[in-house]
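For reference, the structure discussed in these notes is given below.
Removed from the display is one protein chain of the complex; every other protein chain stays in position.
What follows is chain A.
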Amino acid sequence: MSIIYILIPIAILFVIIAIGVFFWAVKSEQFSDLNKQGHSILFEDDKEQHNKSNDRDKSV
């Protein structure tokens, strides 16, 4: 049972890391618009393809 003396501090370390990640996410505005991100998966072609067609235009 004395293993919990080590395991619990390790768990707490994970929580601290989680809080660090959460702070980073808040700072980089990940939560400013929750509506859009949920839908973006629906749209088939992504920006990459777009840039390609853009490049094609440039080369013509």
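Operating definition for what follows: a contact is a pair of C-beta atoms (placed from the backbone, for glycine too) under 8 Å apart; a residue touches a chain by one contact, two chains touch by 3 or more; residues count from 1.
Throughout what follows, contacts and distances are computed from a predicted model.
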item	value
Chain left out of the displayed complex - its UniProt protein name, from "Radical SAM protein", "Molybdate transport system substrate-binding protein", "P-type Cu(2+) transporter" or "Peptidoglycan polymerase"	"P-type Cu(2+) transporter"
Residue numbers in chain A that touch the chain omitted from display	1, 4-5, 8, 11-12, 15, 18-19, 22-23, 26-27, 31-36, 38-40, 42-45, 47, 50-51, 53-54, 57-58
